[in-house]
Each structure stands twice: as structure tokens, then as C-alpha cells.
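Have a look at the structure below before the remarks.
For this depiction, one protein chain was excluded, whereas all remaining protein chains were kept in their positions.
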Amino acid sequence: MTIQEVKFYQVGSRAVGNRLLSEDLRTEQANENRTNALNSGHRACQGCGEALAARYVLDTAMDAADGQLAVVNATGCLEVFSTPYPESSWQVPWLHSLFANAASVASGLAAGLRTSGRGDVRVLAQGGDGGTVDIGLACLSGMFERNDDVFYVCYDNEAYMNTGVQRSGATPPAARTATTEAVGPEPGNRFGIGKDLPRIAMAHEIPYVATATVAELHDLEAKVRHAMSLRGARYLHVLVPCPLGWGSAPADTVRIARLAQRSGLFPLFEAEHGTVTSVVPIRGRVPVEEYLRLQRRYAHLFAAAGDADRQAATLRAVQAIADRNIARYAIPVEEL
Amino acid sequence: MRSQIEGSRAIAQAIARCRPQVVPAYPITPQTHIVEALGAMVKSGALAGCEFITVESEFAAMSAAIGASAAGARAYTATASQGLLYMAEALFNASGLGLPIVMTVANRAIGAPINIWNDQSDSMSMRDCGWVQLYAQDNQDAVALHVIAFRLAQELSVPVMVCVDGFVLTHAVEAIDVPGAEIVDAFLPPMSARQRVDPSDPVAIGAMVGPEAFTEVRFLTDADLRRAAHVFPAQASEYLRLSGYHVGEVSKYRLDTASTVVVTLGSVSGTVREALDDMDGDIGLLTLTMYRPFPAAVVRSALAHASQVIVLERAFSPGAPEGPVTADVRTALAGTGADIKTVVAGLGGRAVTRSALHAMLATALAGELPAVSFLDLRADVVERELARREAGVAT
Partner (left out) sequence: MNKPFAITLDVKSSLANHTGTWRSERPVYVDGLPPCTHACPAGEQVQAWLYAAEDGSYEQAWRRLVNDNPFPAVMGRVCYHPCETACNRADLDTAVGINSVERFLGDEAIRQGWRLPQPGAATGRRILVVGAGPCGLAAAYRLRRLGHAVTIREAGSTAGGMMRHGIPTFRLPRDVLDAEINRLLELGITLELGARVDNLAEEMRAGEFDAALLAMGAPLSKRAYIPAAQSARIIDALGLLADVAAGERPQLGRTVAVYGGGNTAMDVARTARRLGAEEALIVYRRTRAQMPANDIEVEEAEAEGVRMTWLSTIAGVVGDTLTIEKMRLDDDGKPQPTGEFEELHADSVVLALGQDVDRGVLATLPGIAITDGVVEVGAEMMTSVAGVFAAGDLAPSVRSVTVAIGQGNAAARGIDGWLRSIGSSAPKPTAPSSAVPVAFGQLNPWYFSDAPHVVRPRLDTARRTDDFAEVVGGLDADTALYEARRCMSCGNCFGCDNCFGVCPDNAIHKVAEGHGYAVDYDYCKGCGLCASECPCGAIVMEPEET
């Protein structure tokens, strides 16, 4: 995918829109006529990253598909806060079945649409990290392996948030959750465990795998559009901060996602058929601490009463993860 | 068209006549020949307009069927035993969403211990999942029930499982008349769904329903299911008219006068009839084809003359006071004073023999049949093992 060099405008190409930019260079979110796939009135927490990401992804997908889109949603926060009878915030055709089966339902939906003569309707499946990397992994892997024509989007807030912030296979090391409390000799989630779903997806050699965050909207939309231009199994992994579960300020959701990427802990890249094809440079690299300090789930790493040696060792270990990511993906680092 | 054909393949042909659009399939003994046959038909082009999806588990199979059905497409799958349990969550989901999926259950025992042979533990364990349950007595029955099942599902917006005794029917090669396309097309209208995923009319299917409305939703699901009581007979009549083949919610044999009646489901009813033909005595047979919704009124009226009812169960729930079908029959006969007994027979593929049936029925006629008994139980084995348990002896 090529990135166009945009002539300098007041806010460059980072803001949602810009009156000085031609409309084709603005994001879909800048469009007054965007679908608003997830409309007002939903019960997500203040500052919910997942609610924001879902609208970002689906509005773009709807635009790319000319409105011919159907969405399958796994059980989780997104599903629960958006469809409590009698209120639904969805403005797109939407189907919720179970926790583990969004990918399979989507495969079946796609086949059902094709055999009903509506193969023009595109299918998008979405779920949280729990429903994707843990309980939903078998179905997801099956969908990948068959190269079913489904675009799967995982909104990763790094724990089972809907049920009260329990650890998932996507919970990062040292993070506090309700099942990995910040107590005992190894507070928070253990090191050396956890699943890297984007790499698992790449191992299936599916047509398209990408990562994105709610902080880089232009990048996220470009990736959604590219995914929608392809057929077959596609996967997008979006980092979505959760103010409640991460213990962060609602107003900081975008900022934290940005710091995750700038620290190297959440690399932004694309891959096709198992090979990385693009990487987003880090603009203004930050030490992991700058990202971690904003989240109370890491407060035990900075508490004055804590074991300073252990805290320092843990921070070094987290920093090492970030360093490794930057090396592994050869992420260029630019001045701010 | 009548031919010598294996039961599974006849079923596959019947399915194919019904123009399924999406068939997700995961193999499990003894259903495999059904899905293999369908797979070959799709791959060769013989079954056009259908996608055959080799999924990675039964849970995925039912999930894909849910997706396909939600698209408004005709969806079908088959499973048995462990596979049925593995998709249990999805079964409830399909009926809860009101999706007209049809599935064959090739009845097989449930482990542990693992056992690939026939009994009805699997479908019995799922009798609460909100699906219509139809039990085939023989392969001709199976063929007819599958064709009717698609129309029944579509009419009720309720999923339907057709239970076919594994190996006994699925792998039996016999003369079966599979209705031709002209009969099936005349009987089964094109697929149309009550609701579907559609960009031109977007809705959110699968909301979270709280205490204030859940009871009503369940009540309505039950009401939808119960409509089978009159829809099924009407459809069966039409099928009879078109094909010449008769099915009903129940089959009656010598019930006009019998005071002792055996009640059963599935292929064992053929053996029971043969056993009855060998015997004198006033014994009749009621075979249930429709088990869910339970046709209580029909059962009550069929058993009007019975004073002793022996329910021949093909499944058993450990710790239950009696067999599952027995309990439903007892409810249907409440107040009639009939004496109702459970006889558990043929678990895990144990052959149900005429001689065993004769012996059991003789005991019944003598009034000595216990409330619950196991046909053909190897008493020596169980006594020995019970004694060992008592003594706490290590092996």
C-alpha cells in the first residue's frame, strides 16, 4: 500500500479532517454523511475505545462496500452495550450469536449470501480479544484456513472487560486484572505467556493481516479500505484502550493508544500472505514508562511502597518487549 | 425413485432434492456417509447452488448454519453424539433466534466411555434445546421426515432435528424410494425466512434481553414450537398426497383394544412389532415420530384403553426416577390410572432381540415388571461389580 505525501496543511494528515484538505484526503469520520454504524445512546463507558473503533471501522467498511455490508458480532462489551433490549445503536445489518463463534457464523453468513444471489454483500465479523484469541480461536483459525470471504476485526482491550476485567490471552505482562491481581511475588499478569494474534493470523498466510489503533485514524481507515478491496480471509487487530479496565482517564483514550504505538509496545504493520508489507514509523519514540504511568493497571510498578528492584526489573522487561518489537518489524523511528 | 441404497445415501439424496444452499459439515461416526455424499454432489456440480463448508468442529458447523440461515439461505448439517453436545450452545442459540435449520442426528451413545453405536442418549440430552425432534422408524420414514422437516422449519421459524438411529438405519442397505425432484419441488416452496440480514432493511438480530422480557420471549418460542402440533399433520397430509407416503406424529399398532402398550421411538419399533406378532396377548405398540413438541393429546387419546404402558427407552438419565420419555408419557396420561413402566433397552448399540422382548413382555403381562428395568442386563457382571464396590476391593 502506498502512502501519499500530503502537502503540508495546518494539521498535516493527522487530524480527522481539515477544511483546507480536499475531501478525498480527509477521513471518513470527517464526512457528515458517514454511516454512524454505532449511533448514540449506547451504554459504553465514557471514553470507550472500543465504541470509537467500531464506528471507525464500520463507517469506513460501509463506505468501501457502498453500504452492502453485514456485521457479525461476538458476545462481549461491544455487543452488550449496544443491544440491550429494547435499544440497539447499530445502523448496519447486525447479527449476534455466541461468544466463540463470530468467525464461523460469518463464514456461514457469507456462504448464505452468495447462494442467495447476494454475493455483493460483504461480511465483517468483530469481537473483543477474549472472543478472538481465546474462546474464539478455533473458529477463527478455521475461517482463516478455509480463506473464507470474511473480514475479521478484533478490538483488543487486553482482558475480558465485559465480565469484570479478567485476564485473557491478550493481557500484556505485568498488567493487573481481576484474575491476575497486583499482589504476591509476581504481581499482575505473568511474563512469557499470551498470544500474538496478528502473527498467528500471518502464520495462516491469509491475504491480509494488519494492526491499528484508535489514535491513528488515517492509518486505520486506509487499512480497512485495503481489506475491503480484497476477497478471502482478512484480519485487523485494533488496540482499544479501556478506561475502566486499564484504570485510565476517559479523556486519555486516544492519547494512550498513541503512546502504545510510540513506545513500540504496539507496532503498526500490514502483512499479506504471511509477509510483512508495511510498517508505520514511530514519530517521537517514548520509553514504555510514559505509556504505563497513565494506567492504574500498572500502578504497582510505580507505587512508592513497592519493591524498587522488582519494579525496575519489570519495567526493564517491558521495555525489552518494546525494543524487540521495533527490531523485529524494523520500525523506523523519526523525530517528533 | 426406488433403489437398493444405503440409508445415509438415501437421506443425502433427499436432502439434495430439498435444494439446500449451505451445508457446513464436520465428520462423526455414524453420520459421515451423509455429509460425504452431499459433499460429492456439491463438488461434482450435481447439487448446484449449494456451498459445502468443511468446518473445524461441530460447534463451527452449527454456527455456520446459523450464519447461513440468518442470511435467509436454506441451511443443513448432520451430527451425532459428542458432536451434538459440542454444538449444544449453538443449538439453543439457533432456536432462540428462530432460525429454520434442519439437521440429521445419527443417534449414537454419549461417552464416557466412548461408544460409537446406536442409542438415543444424544438427542434425548438435547430435548430442552427448543428444536423440533422427529424420530425415523426406518429409512423410508427418514427420507420423508427430512423433506417435511425443511418445510416445517420454514413454516414455524423453528429448527428441526431428524433423528435416525446410527448404523441401524444409516448404514443399512435396503430398498428405499427417494422422492423425485418434481414431488419435492411441488411440496417444498422456495426458501423464505421470517427475518434475515439485509442491508436494505438493517436490523440487529440477537439482542440482550433482560428480566423484563425474557419470559415472554421464551413463552413465544414455546408457542412457535407448539404450532407443529397442527402444522405437521397438515404438511404430512400434503406429502402423502404428493408421494403416497404416510407419516404422522405417532404410529399406532394394535391399539384399538390392547390394554398393555409398548411406547417407543425410532427403529426399535420394527423389532417390537415383530416380537408382538410372535405373541398372543393383547399388546399394542405406539411409536412416537414427533417427540418435541410432545404430542400429549395424541398420545393420551391413542392410549385411552391402556392400563399398562411400557416405555421402551433408548436412553437413560442416571439418577432420574424413570426414563425421559416415560416422564412425558406419564404427564400425558395423568389421571387415567395407567401403570407406566420404564424399560431401558439397547444402550450403546446392544442388540434388542425378539427373545429379550418376549421375556420382558411376559413379565409385564404377569404384572411383575418393575418400575424401571434394563432389558437384557448382564446381571452377573453388575452384581459382581456392585459387590466389589461394597467391599472396597481394589482390582
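Per-chain numbering from 1; labels A and B assigned in written order.
Just so we're on the same page, a residue touches a chain if its C-beta (ideal position, glycine included) is under 8 Å from a C-beta of that chain, and two chains touch if they have at least 3 such contacts.
Here the structure is a predicted model, which means the values were calculated and not measured.
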Displayed chains contacting the withheld chain: A, B
Selected from A:Thr211, A:Thr253, A:Gln295 or A:Thr314 as touching the chain missing from the view: A:Thr253
Residue among A:Thr75, A:Ser88, A:Thr171 or A:Gln295 that touches the chain left out of view: A:Ser88
Touching residues (missing chain, whole complex) on chain A: 8-12, 14-20, 26-27, 29-30, 32, 36, 38-44, 46-49, 51-52, 55, 82-83, 85-91, 217, 243, 249-255, 258, 335-336
Missing-partner contacts on chain B, residue numbers: 96-98, 157, 194-196, 198, 201-207, 209, 213-214, 216-217, 220
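Keep in mind that, in the parts below, only the chains that are shown with their structure count from here on.
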Centroid distance [mean C-alpha coordinates] between chain B and chain A, Å: 44
In the complex with chain A, residue positions of chain B that touch it: 21-22, 24, 49-51, 53-57, 59-61, 63-73, 75, 89-90, 93, 97, 191, 197-199, 201-210, 213
Chain A residues touching chain B - in the complex, by the definition given at the top: 67-70, 72-73, 79-80, 82-86, 88, 90-98, 100-101, 104-116, 118, 121, 138-139, 141-142, 145-146, 148
